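Removed: one protein chain of the complex. Kept in place: all other protein chains.
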C-alpha cells in the first residue's frame, strides 16, 4: 500500500416525473465516484414502494454488467455505494447499501465514514441480543435507527435521535418505501452535496458525480443537517448544525477527491494548485524542470512551476490500463514494482535538475523507486516535495492510515529521509499552510493526521477497531 | 414444477487427530446430498477456533471450485448445507450456513426443516428491535439461541431452551469455536444421523453421505435429542425426547431421500420396492410390461413387477446431462417439454400394454406428457400408478407442496384424472398402506399431506409464510 | 480413464418453410448426442447464405448459454457437432464444425470418425505448401474437398472424389451457402440417419436426437452414400455403396450409443438385453441377485436376469449430479474413487451371491473398486460379467482404445483377472456371440478390437497418430 485509502462514496437519486433511467444514473454516478472505493459496489432501488438490491465485490463496471443492471430496471428511486479496497477485511457481507427488512418497514442504507464509538455501541447492542452479520459501522447505525424508529414518530426523528448517540464521521443516504433521507455528521468530516436532474433531487459524495449524469449542483449538505426528500418536497432539519466547529478532512482536497469536484465550495483542483504554489514559497529550489507524479501530483506540480518559474514538464507517464485485476498473474513482489505503472520520459529527464512533486509520502517505498527511475533516466538532481504535510498521527474518521511505525515521516528525520530516498532535498507542506489551501474562506479543516489536533477527544477505549467475520 | 421440493440437507464433520481434509469431506458429503437442495450450497469451517464461510447460489460442484475450496483449507471442523431450488425466493442472503459473529462468541448454523411459528417469533423479535437480513427460519433460530445463550451457562442449554420455543420440523447442526452440536425436533420430521470417519464424528441428513466419504454409520439422532461433540467426547441430552409420537416424513422414503440411504433404520430402496409390491396388491392389472419413471419410480416398478409377475422393462431413458443450467437457452415454454429429459425405447413399448409407475403425481402435467410419449411410441394400453397416495393437504414441515388448486388429485375424481391423463386406468397407494412401507418396525410417520392427520394442531395464524427481501 | 471414448456426434437441420427455431433445434439435438462427446460443442448456421459459427470447449449446455445461442438466431439451416473428451489433446482449435472461408465459396464441416490415412494425406498436403491449424482429420478432409472442388463441377462430386482418397471411418455433414450434404464411409463404421421435422430434413448420428426435437425417423444413410439436400429436394449418390462389406462398430451397440436409439435398424436397448441373455447362456452362475453397473450395464443385467431366472436388483446407485466439473476441487487421486460416483444399496447386497454385469472391462481399475464396494457391503460372492468380449486389439476407426499394455484382458489370464479383481468368477461375451446381438438381420459388424479381424488391411505406416499443436 503506497497510498492511503478513503472509506467509500454514496449516491442517491430521488423520485420524479421524468423518465430518467434511475439505475443507469446511479451506475454512472458510482462510476464517477469509483476512486473513493474500489473494493465493492452496490445499488438498491425502490420499485413501487418495494426495495431491491444488487451488490458485489469488484469495480462498478465489473459488478454491474448489463444483465445485473437490467434487474434494477423501472426503479422510482435508488441509492448506491462504492467501498474502498484493502486485502484483509474485504468480504462480501460488508458491501453496501445495507437492505433492512423489518416489521416496521424496509430501508436501504449507505454510509461513508467511520464512527469512533462503533465498538462500544455494538457491544451494547449485542448485550441486548442483537446479531451482527457484517463488521461495518453501517449495521450499527441501521440497528440504532430501527430501534429508535419504534419510539419515534418518523424516520427523520429516528435519525436525529441516532445522531445523538453516534460519534464520528458519517455521510449517510437512506431510502424507505417513499422517501430518501440524507444526513451529515456535525463536524462535516466527509463531503455530501445536493443536485438536481430534471425534477429529481440527487445526493452524492462529490459534485463530479452530478456532472457525470448532467445534473445541476444545488448546494452542499451542511454539517449536522438532515435532509428529507419525498418527490419534489425537500425538508431540512438543522437541529444538529452549528454545535461544533466544522472539520472537513483536508486530505479530501489533497488526495481523495477528484480534481473536478467542489467540496463545501472549494475547487479541489484549485486547492491542489494552490498547495503547490505555497510549497514553492516554503521550499524554494534551483532546478531545471518540475514534474508531478500522476495523477494526483500533477496539479501541485503546476502550482509549483507557476510560483517558481521553473518549467513544468511531463516526465512520468502512467500506463492507462493499470487496474485492480492487473497484478494477479505476476509473481510475488513483482507487482509492487512501480515500473509497471509508471515510466519516465528519458528525453525530458536526462541531464536535468528535477523537482518531483507528489501529493504525499506515506511509507516512502514508492517514492524511493520513483527517485531511482529518475536517476536511471539521467536526472542530475532530484528534489522530492510533498504537497501534504508529514503524516504523524492516526485517523479515526475514515482514512485508512498506516500504523505509525510504517510512516516514514514519523520514524525518520528529514536528513534520514533524504538518504533513504536518495534525493538531493526533501520538503513537505507545513501544517499551517495546509489550512489555507482552500480557494474560498473555509470555516475549518480536520488536520489531525498531520497535527494531532483532533476535533474532539478520542476516548482510548473507543478507538477504531476492526471486526473479522471471516476475514 | 412437476416434483415437490424438500428444504435442505446438512452435514458436519468434527475435530480429530487424523489428517482428513475436512473441507473436501464436507464437499463430498454435500455432493452426495445434492438431491436435497439444488439452489445453493455453503461450507463453514473452524480453523484454530476461528470460523470462516464460503457460500453461493448454485450446485455444489459449481459453487465449490478448486480456488474456493482452497480458501477453506486446513480446517479442524466444518459444517455444510445444501438448499433447495425454487424460482421466487432464491436469493443469496438465504444460503446457509449462517455465520454469527457475536460478542459472546461466534457460531455457524445450518438447518433443515420448517418452523410453524417462525412468523410469530420473528415479529416478536422485531418488536424488540432485532433486524433480519434473511427471510429464512434459520435466522430466527440463531437469534433465539444467541439471546438464550446470554442467560444460559452453555450453548447446549441455550439450544435446549430454544427448543421449548420453536415449533415444527428441524434438524440442526451448529458449530462454535470448539465444538459441534446437533439437534433434531421432538417429532423427528427430518432425518439426521451420526457416523464416524477415523476418530472424527460426522453428522448428516442421510447415510449416503457417510458412504461418500467412507465413514461408518453409527446411529440415527433421536427425535428431540441434542448431541454435543467436542473432539472425541460426545454427550447427549434427551430432555426433549419421547414427549410426542415420532413423525418422520413418509415422503422422505417415497421420493426425497436417496435409495442408498437408510433413515431411522429403514432402507429407502427397500421401502420403495415394498411400496411397489403393495401397489400391485391394491391395483392388480393385466399388462405386458411394467416400467418406472426414472429415477425415483424405478424401485416401485421393480416391486410391482415382482409381486405381479409382469416383466420389468426399461421403457424410458433419461438424458444423463440434464441439469439446472440446461434450460437457459431455450425459448419460453420449450424447456418444460418432458421430451428433453426423457425418451421412450420404442422397441420396448410398441404394441404393449404398459403399467407405468411413478413415485407420485402432483399437478399431472408431466404425467400427461409421459403418457402421450408412450402412446406415440405405440403403447396399446397405459396404466398409471403412483407409489404415493394422493396429495390432498398442505405441508407445514418443509415440503414445498403446491397450493391445493394445483393438485390434480384434489381437484378431480379418478375418472376425471383418467380422462385428463388419457390413461386406461389410474391408481394410487392407499394412506393405510403408506404407513407400512418401512421394512423395519417403525414408530410413526407423518402422512399429513395425504391424510390431513397433522402430528399437532397448526395454529392458523402461524402457518408458513415467506418473507421477500428483494425477491 | 475407465471407459472407452467415441469420437463425436454430428447433427444437421436443413432449410424449410416453417418457423422452426433452427439453432435451438441443433442445441437440443446436440444435447441428446452429448454422450458421444463431452469435450467441446459447436454450431454453424447459415443465415441468408452466409455462414457463422459458435464453438467452445465444454458441455453443450455450458457452451451454449442464452446469449451465445442468441447470436445464432434467424438461421435457415445449421450443422452441429459434439466432440469427445480426453485430457491431452483437448484444444480449442480442434472443436468442430470447421468453417472454411474460400474464394470458391464457404462451407462448414462436421465429422465423426477417424481416417487411417490421415497422416499420409496430411504430409502430402503439407509438402504442397498447405498449413494446418488443427490436429484433426476434419481439416484434411476439408482441404481435399476444397481442392477437388476446383476441378469438379459440384460440391457433391468434390466429396465423391474425396471419398476415393480418404480411408477409414467417417460420417460427415457439410453445409454450403444453399445446401447440406451428408456422407457416410463405405464400411459404415459410424452411424448416420435421416429424419424430418415438418418440411425440414434432419441428419444425426443417432435417432435419439430426432426424438429430442420431435422429428420423425425416415431411414439410415447407407454405407458409402452421399445425400444432398437443398430445401425439400433430396438427392442420393450411391457410387461408393456396396463395394465393400458393411462394418458397423459393434461397440456402438454395446456402449457408445444411447439405449433409446436405433442404429441401422437395430434397437440399442434390445441388443444390450440380448447380449445379457447370451451372456447368461455362455456363463451360467448360481447366484441370488443380478445387478448392473449404471448406466450402460443395466440392460445386459436385465437380459441376464430374464434368461437365468435370477432376480434383477438395483444394487448400485449413481449420483445423478456427477459431471465433468465435479472433480476439480479434489486432491490428486481422490477424484478417481468410484465411491463418489456410485454407492451400493447395502440392504440389497448384504449376504447375497451377486452377479455384477458391466458393459465392458478396459483397465479393470474401476471394476476392482466396484467389487471392493460390494464386498464391504456384505456380498457373499461376486461374479463379474462383461457384456462385451475381451478388448485385445487397437481400433483405427475412432474409438479411443487404450494401448494394449493397459488392457487387463490382454495382459492377464482369466485366472489372474479373478485374483486381481477379487471375484469368485469372471466372464466375457464371446466374439462369436457379439456378432449376433442385433435384433434384426445385420449385414456385418466391425469387431476388430475384440477379434483382430479388420475390415481391411491397415498399412503400418498409416496407423493413427496424433498431432500436437500446443498440447
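Observations, loosely collected:
Just so it is clear, A, B and C label the chains in written order, and each chain counts residues from 1 on its own.
Convention: contacts are C-beta pairs under 8 Å (C-beta built on N, C-alpha and C of every residue); 3 or more make two chains touch, one makes a residue touch a chain.
All values reported here derive from a predicted model rather than from experimental measurement.
Note on the undisplayed chain: of the listed residues A:8, A:22, A:45 or A:59, the one touching it is A:59.
Across C:34, C:116 or C:135, the single residue that touches the chain missing here is C:135.
The residue touching the chain not shown here, chosen from A:197, A:302 or A:388, is A:302. From the options A:259, A:378 or A:444, the residue with contact to the chain not on display is A:259.
The omitted chain makes contact with subunit C at the following residues, 51-53, 99-104, 122-123, 126-133, 135, 139, 142-143, 146-147, 150, 467-470. Considering the complete assembly, subunit A touches the hidden chain via residues 21, 24, 27-28, 31-32, 34-35, 59-62, 64-66, 68-70, 208, 211-212, 214, 258-260, 262, 267, 269-270, 295, 298-299, 302, 306, 311-314, 317, 319-321, 323, 325-326, 328-331, 334, 339-340, 343-348, 439.
Rule of thumb we're sticking to: only the chains that are shown with their structure count from here on.
Viewed as a contact network, the protein chains form an open path, each link joining two chains that touch. Of all the chains, the one whose CA centre sits at the greatest distance from that of subunit B is A. With centres set at the average Cα position, the gap from subunit B to subunit C is 37 Å. In this assembly, the C-alpha centroid of subunit A lies 48 Å from the C-alpha centroid of subunit B. In this assembly, the C-alpha centroid of subunit A lies 60 Å from the C-alpha centroid of subunit C.
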